[in-house]
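With one protein chain held back, the other chains of the complex are shown just where they sit.
Naming follows writing order (A, B, C and D), and every chain is counted from residue 1.
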Amino acid sequence: MFDSFRALVKRDLLLAMRRRSDVFTVLLFFIIVVSIFPLGISFEKAILQKIAPGVVWVAALLASTLALERIFANDYADGTLEQILLTAQPLSILVFAKIFAHWLLTGLPLVLIAPLAGLQYHLSATTIGTMMVMLLIGTPILSMIGAIGAALTLGLRGGGILISLLVLPLYIPVLVYGSGAIEASMQGDVSLQPYYLLLLAFLLLALVFAPWATAASLRISVE
Amino acid sequence: MFDSFRALVKRDLLLAMRRRSDVFTVLLFFIIVVSIFPLGISFEKAILQKIAPGVVWVAALLASTLALERIFANDYADGTLEQILLTAQPLSILVFAKIFAHWLLTGLPLVLIAPLAGLQYHLSATTIGTMMVMLLIGTPILSMIGAIGAALTLGLRGGGILISLLVLPLYIPVLVYGSGAIEASMQGDVSLQPYYLLLLAFLLLALVFAPWATAASLRISVE
Amino acid sequence: MSLVVNQLQCSRGDIALFEGLSFKLIPGQLMWLEGRNGSGKTTLLRTLCGLFLYDKGRIEWQGESTVSNMDTYRQNLLYLGHQNALKHDLNPVENLQTLSRLAGKSVSEEQTDEALQLFGLAGYEETPVRKLSQGQQRRVALSRLLLSDALLWILDEPFVALDVVAVELLQSILVKHVEQGGMVILTTHQALPIAEDKMLRLCLDRYV
Amino acid sequence: MSLVVNQLQCSRGDIALFEGLSFKLIPGQLMWLEGRNGSGKTTLLRTLCGLFLYDKGRIEWQGESTVSNMDTYRQNLLYLGHQNALKHDLNPVENLQTLSRLAGKSVSEEQTDEALQLFGLAGYEETPVRKLSQGQQRRVALSRLLLSDALLWILDEPFVALDVVAVELLQSILVKHVEQGGMVILTTHQALPIAEDKMLRLCLDRYV
Partner (left out) sequence: MAINWFKYSSPSSFYPLAGKIIPVFMTLAILLIMGGLYWGFFETPDVLSDQKQYYKIIYVHVASAWMAMWLYVVMVAWAVLGLIFNTRMSYMMASATAVTGAIMTALSLWTGAFWGQTSWGTWWDWDPRMTTQLILLFLYIGYIALQSAIEETRRSDRASAVLALVGLAIVPVIYYSINCPDPNECASLHQESSLKRVEPNILIAMLVVTAGFWMYCFAVILMRVRNIILQRESHTNWVERLEAFR
């Protein structure tokens, strides 16, 4: 069981190494989206600081949903997914392997690149720190929820945009608390602990239910 | 020649009728993206008005790039694109047909739904009017430039997000003048004519060159 | 009205698949392209259509290079590749009509119905192609042969997924086209029961 | 160790494809599933694997319903559908290794190399599958047969895209598997030169 978990994670990382550009595209998409907002809104420092939390989180949501389109799509198109469904291992473990690899390749890089966005929006070092921690807790949740959406829309036309549709509304709690925490840390005198706890609880919930729901959705979609 | 132009447009519209959800997904994506920003930023009227032009245009850019992923992808996957390349008609006309149909299905609806976004952000009636006109001129440009990106990335892994990467920087002039005009119309005492003229000139340029560049890219990609 | 290929060389990546390939196909002839897996049959067919660029050589249609008179060449060409070129959301009739219209010819619903019926698809005219089996989809794609007036048919493994009845039907259609002065180039790994005098055989294994 | 199917009924949309289908397959037997295009062969094979849900009836493995002992059943099953289940960016060796690992068995590089060599793919071990021809890709997928120790093979049109040499090779592999006490269920529209006593024939056209 753990063996096939490892095999799947390893294969997905290997695939990503073969197409290294894939990892960078998600990152760059994030950076570009963050960078074009000021062009459309304003270059004033006060406004930029005001919109920063929202913009960063929306960009992260979009990057993550878009990347999710591919989490099962390739396996579905070439028939590998059928083979995964036919193994004797518990499907939710295998699904968890895929989600985990996906987060390593798309979520984690976002966390690491976030400081750059912070500099562009004139955020202070502590605020940037908060932002990174929130992204670290938040992006796995995005991957988990997103995977369910991806499994449900598997093989449907307009996959990418359809996933966003299903999944973006579900992301709202992450967005609200994620950006709320960043805003709070800018004010300085508010305790951030409740934000952390709420998001952590949400993460736990996702960890328990998402792989299982994704597995069920996959079985439905492949038939 | 005109016959196959009509045949292609008709087929694409027919396909969209069969899968009506496709049209709505783009629309809903736009609406959702526009609607989640206040959640991440603020509900204050002044701030909302300030960010409205930028948010609407960035949402339009994203919706248009994401929708573009599919403009040739399906035809490529099922072999229809080869057949289109093999007809005796000039390819740029057929490509233009596809772009035109695509705009009808994804760009035009955005123009029509824009007032809703305007209301969400407390914009006045005249501002909403300006916004619609700018979107009417701007979205075809997005479709034209985007089609080149879609043709270049045809069949590549990570298509959708890769297109955004290539195309979003090229969309910047539309973003700058599109949102600039809306902001100007909020101030009231600035002439909007230069904005219209600039975007119209850009549209003309795109109309002349884009179908041709797209056709060339398609030939390169299908080989 | 002939297709002349002269000293053609194609490569994939850096390796030449075949070189010095020459043949002449005249109306009333069928060419069976043979070769083991990976010998370059599909590549050759796509090259003949102009979908893949060759390195060296010349392809002539009616005595002129296909590069210079691409348009007349394409009007006379029907290519059916490994993919069916069908829209899964449209029904067979709509599919056939659009494909014909794109090729510059409009066909009526009676004509498509007749073609579909011949291919044993009566009753499926209104079913979205998505809901057809492998072989049924292939039959729809092959119905185009009956609706086109192209002279030169280029078919990549047309017998794949067909059952015995359909295979025989397709063979008779090919023979009829050739007898009426058409030209066919095809690949298949199955035996082709067509008279040897009408058939040109080209084995790619010899050109490596 | 036998597969027993009892009064099976499957439908697509609202139409029953077949009903009252029963058979028993014991070790050392090969079942050739026949039927015209659209008769439901692919549907039946997917149903037997548990990828498609049947309406009525019962499928038993070792005397137990496959629904209740799905895990043991799956450990003994190898399904090769119309798609090859290969990652286009990985090379044949990596593909075969991951697929085996997923099925719960790890194979060494020597084993995969040997299997690939038998299928005439020596020299392609390091080539991304994307760069292989149709038939070569099919050969890679079929190499899995040599690496698995599943008892029951379910193959949907395995001969498609293969050239004559590969077809013969696959036939000998099937015969060997059956002689060693394995079980095979396959569909194909080509003739199958396998001794009649080893072979069960089932024609779906009769169950409509």
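Everything that follows uses one rule, which is that contacts are C-beta pairs under 8 Å (C-beta built on N, C-alpha and C of every residue); 3 or more make two chains touch, one makes a residue touch a chain.
Bear in mind that the values here come from a model prediction, so they are computed numbers and not experimental data.
Here one chain is not drawn; of B:Trp57, B:Trp103, B:Tyr121 or B:Tyr177, the residue touching it is B:Tyr177. Summary of contacts with the chain left out: across B:Leu39, B:Val111, B:Leu165 or B:Ile182, the touching residue is B:Leu165.
Here the missing chain is touched by one residue of A:Thr25, A:Thr106 or A:Thr130, and it is A:Thr25. For chain B, the list of residues touching the undisplayed chain reads 145, 148, 152-153, 156-158, 162, 165-166, 168-170, 172-173, 176-177, 180, 184, 190-191, 194-195, 198, 202, 205, 209, 213, 216-217, 220-221, 223.
Summarising the interface, chain A meets the missing chain with residues 19-21, 24-25, 28, 32, 35, 38-39, 43, 48, 119-120, 122.
Just so it is clear, only the chains that are shown with their structure count from here on.
Seen from the Cα centre of chain A, the chain whose own Cα centre is farthest off is C. Chain centres here are Cα means. That of chain B falls 37 Å from that of chain C. Per-chain CA centroids place chain A at a distance of 46 Å from chain C. If each chain is reduced to the centroid of its CA atoms, chain A and chain B end up 25 Å from each other. Under the contact definition stated at the top, the residues of chain D that touch 2 or more other chains are 82, 89.
Looking at chain B, one finds that residues 19, 74, 157 touch two or more other chains. Viewed as a contact network, the protein chains form a single closed ring in which every chain touches exactly two others. By the touch criterion stated above, chain D contacts chain C in their complex at residues 12-13, 35-38, 40, 42, 82, 120, 131-136, 138-139, 157, 160-167, 189-190.
Chain A meets chain B in the complex at residues 19, 21-22, 25-26, 28-29, 32-33, 36-37, 39-42, 47, 50-51, 53-55, 57-58, 61-63, 66-67, 69-70, 74, 157-158, 160-162, 164-165, 168-169, 171-172, 175-176, 178-179.
Considering their complex, residues 3-4, 7-8, 10-11, 14-15, 18-19, 74, 78-80, 82-89, 94, 222-223 of chain B touch chain C.
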